[in-house]
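Note that one protein chain of the assembly has been removed; the remaining protein chains are unaltered in position.
Chains: A, B and C, in written order; residue numbering restarts at 1 for each.
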Amino acid sequence: MQTTAWEARGIRTDLAVEAHELASAQAGQKSIPGIQTEELEVYGNTVVRIRVESEEAGHILGKLPGYYSTIKAADMQSRNQDNVEAVSKALAAEIEEFMSRLNLKDEDTCMVVGLGNWASTPDSVGPKAVSAILVTRHLWSVSPPEKQGGLRPVCAIAPGVLGITGMETAEIILSLVQRLRPAFVVAIDALAARDLDRLGTTIQLSDTGINPGSGLGNNRIGITPGFLGVPVISIGIPTVVYATTIVIGALEALASRRKGLLPPGIAEKQDEIREVLSPELRDLVVTPKEIDLLVEEVAKIVAGSLNIALHPGVGPDEVFRYLQ
Amino acid sequence: MQTTAWEARGIRTDLAVEAHELASAQAGQKSIPGIQTEELEVYGNTVVRIRVESEEAGHILGKLPGYYSTIKAADMQSRNQDNVEAVSKALAAEIEEFMSRLNLKDEDTCMVVGLGNWASTPDSVGPKAVSAILVTRHLWSVSPPEKQGGLRPVCAIAPGVLGITGMETAEIILSLVQRLRPAFVVAIDALAARDLDRLGTTIQLSDTGINPGSGLGNNRIGITPGFLGVPVISIGIPTVVYATTIVIGALEALASRRKGLLPPGIAEKQDEIREVLSPELRDLVVTPKEIDLLVEEVAKIVAGSLNIALHPGVGPDEVFRYLQ
Amino acid sequence: MQTTAWEARGIRTDLAVEAHELASAQAGQKSIPGIQTEELEVYGNTVVRIRVESEEAGHILGKLPGYYSTIKAADMQSRNQDNVEAVSKALAAEIEEFMSRLNLKDEDTCMVVGLGNWASTPDSVGPKAVSAILVTRHLWSVSPPEKQGGLRPVCAIAPGVLGITGMETAEIILSLVQRLRPAFVVAIDALAARDLDRLGTTIQLSDTGINPGSGLGNNRIGITPGFLGVPVISIGIPTVVYATTIVIGALEALASRRKGLLPPGIAEKQDEIREVLSPELRDLVVTPKEIDLLVEEVAKIVAGSLNIALHPGVGPDEVFRYLQ
Partner (left out) sequence: MQTTAWEARGIRTDLAVEAHELASAQAGQKSIPGIQTEELEVYGNTVVRIRVESEEAGHILGKLPGYYSTIKAADMQSRNQDNVEAVSKALAAEIEEFMSRLNLKDEDTCMVVGLGNWASTPDSVGPKAVSAILVTRHLWSVSPPEKQGGLRPVCAIAPGVLGITGMETAEIILSLVQRLRPAFVVAIDALAARDLDRLGTTIQLSDTGINPGSGLGNNRIGITPGFLGVPVISIGIPTVVYATTIVIGALEALASRRKGLLPPGIAEKQDEIREVLSPELRDLVVTPKEIDLLVEEVAKIVAGSLNIALHPGVGPDEVFRYLQ
């Protein structure tokens, strides 16, 4: 993947919706050839669907061709059960949309993979979500057909990160996929956003997989449909903003919004700027102080939505009644 | 595996050394044909090595033919660093003994597997140990040969239990073994003992793998050399005693030690006894109140010993100085 | 407090309802002078209310004179939201019953105290419940009266156990009570039961406080209305059965239910029995394997019920909608 214009400036985002905003601003136009966007409201939440139609358009966005969908919830941390249910239903609906595009059958096995690191709070949303998934594969095969109704065979794993396992996560998943032959994989991961107000409010789906260098884990091999040989629906949750992104963003805002305060060309002097910025800054992340609570809450929402979407006979009511 | 005489009486143990005691008592003789035992002192700890030489002898013990080694430490919970180092060194020496019997070379890859469940304290010793293993496989392949010296390629995973993953643990490990081709597997698991004073004091090694129904997780498929196609060194740590084992043991002690208090034939009336015992009792386990602390401590000891034994250039000093 | 007949036999329980059963069996009669009992159904759960009217009756039960109420739920671990709500409502109703007997006013300050030890799973139900209490005291004093409506000033603390603080828990609470002058204290603690099927199904309320030696923490000074100078409503949750209780209970069951299997007088030979039982047994507790999950679940129920009962304007719906 080529470096995008904003990555060259020191801004990092894993969100297609932010990449699209940046690319549009860069191009000075609202629409970019080869990129279709649609905005709709689902259970009171704003959903932005982006389709990257060509390799070329993908280069502009820094994203592989495919479907991206972003749910922006009013608030996922509010402990307001109504909001939580609304965003869960919207996420379940979007997951079902991705599944229907893949022509999956009700009895097709799904393997859910929680990427990231239990021991690092902002990177633990994948493992935490996996621990609340309604897992059925081991029961399904020994159940009579009439009992299987409504439950899809689902298995799940949180394999851990490279530094802890010594194995590329993609390698672990590939070996499981090759042996257990699921029809598709759902991968849950923590993401980096550009805007602070994405934290705790946004969920991104895509069918392009988890790409090398994206997410907090910086995997070297992508967890993609091409590598695994089966479709991958990825669910990404922004939990951090890189500190450099914040600083560069602030500089650019100052330069553009306040004429005369900063010289207009500041955004182009990125090399000089980055030289001045402390090298320690580059690996540092900004999180809300209540990140522990936020991760807990979002992991529950993602697991609940998957339980609704994956199991054809399980509706939102069952999930909220029985599986909380 | 046939049911042993004590299992029929309701007594359960995963320890070969206890099975040997029970079988000897049963047979009324100290030695059983086909079973070699040896007791030695290693760094101040008592080590009992048992070799089960034949299938027949294995049936008597309820154990597969192979090598078993039990380290009995004075105390692993004492927070006394000297004791901790002594038992770590003894465990490292026994692991090396098993490795040398397998003719492993210094650069042979090892896959460490932490069995059990993060979310259940007595069953979490495997996952906790894995999180402290010095993992090198990902660095090894990109290091120049002169830097590899002293470090073996080691990878590690704690895959979770069947109820959480929907996949048999043995199946997960087999798929990883077939892809990554380690020369051997080390499997760490929590065990059930018969005697309460085994908890927090005993570690068992064996080269027969983890068998179906053993450990706390009750896996249905064994994690054995035969199934995986590579040698398996298992390290088991007793963290519970089944409640039924306690009750039956108490009854038998009363019957045998106090003539006249209980009728002598009580031990044979096990069917009647078990009928009276509450069925809830059967799944219940006895743990010390400080089980959380004990599991923490033992996991550290197992990880430390593996770090010494697996990496030829890492001595006890390095482990206690640098990796604590 | 004198030793009861069953304590002398090695049976331990913190539940008044079990003490009453044992005392009735001992006396060979259903009712004991000075003890009033009442059984009712509340939201589908069985509630047994016991009133100990005199010191004398108290000695027979091993309980101080006062009110005791035991809620027996079908199942608190089922993750069935309907059951969870039913037992939460029943518990809230019983708390309100105790509060109304104390003639508390809506604006009277409540101090909630979570007894026990974060770091020991079976003893952590108090601290975990406290972390989910809707705390308002700090907001209440700065709110205009019309905003205070519906919310009582509530503060909460989980001070930790003697071995970790070096301070008697009763001493810590007394110093806070004397300074902050709450109108009453609610104390949440883990208990020991006699019967295994009490674990995860039973909650006990009382107005006699937490007595020395009761609970898992074995406090030396009681957290009682007399010591603190304010009313105390205690909420106790059985999470363990002592291993000795199990063994003695099994022996007695064998002796009584199976004529001829054990000699009839076995229950009286307790001294000889206890001599044979391993001394390590005495401090050991029996818990279900899923104790981690059970404690999590029960702590949420207790906190939810307190949030309903303490705040006059907060109904079950609000709690289940907004505070989960």
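In the analysis below, contacts are C-beta pairs under 8 Å (C-beta built on N, C-alpha and C of every residue); 3 or more make two chains touch, one makes a residue touch a chain.
Bear in mind that the values here come from a model prediction, so they are computed numbers and not experimental data.
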item	value
Residue among C:V135, C:A183 or C:L293 touching the omitted chain	C:V135
Full-complex contact with the absent chain, from A:E39, A:E53 or A:D197	A:D197
Residue, one of A:M99, A:V247 or A:V314, that touches the chain absent here	A:V247
Residue of C:V154, C:L205 or C:I308 in touch with the missing chain, whole complex considered	C:V154
Absent chain, residues of chain A that touch it	119-123, 196-197, 216, 243, 246-247, 250-251, 253-254, 257-258, 261-263, 266, 269, 272-273, 276-278, 280-281, 283-293
Touch list for chain C against the chain that is not drawn	118-119, 131, 135-139, 153-160, 162-168, 171-172, 174-176, 178-180
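To be clear about the criterion, only the chains that are shown with their structure count from here on.
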item	value
Top-ranked pair of chains - ranking by C-beta pairs in contact	B-C
Separation of mean Cα positions, chain C and chain B [Å, integer]	37
Chain A, residues touching no fewer than two other chains	none
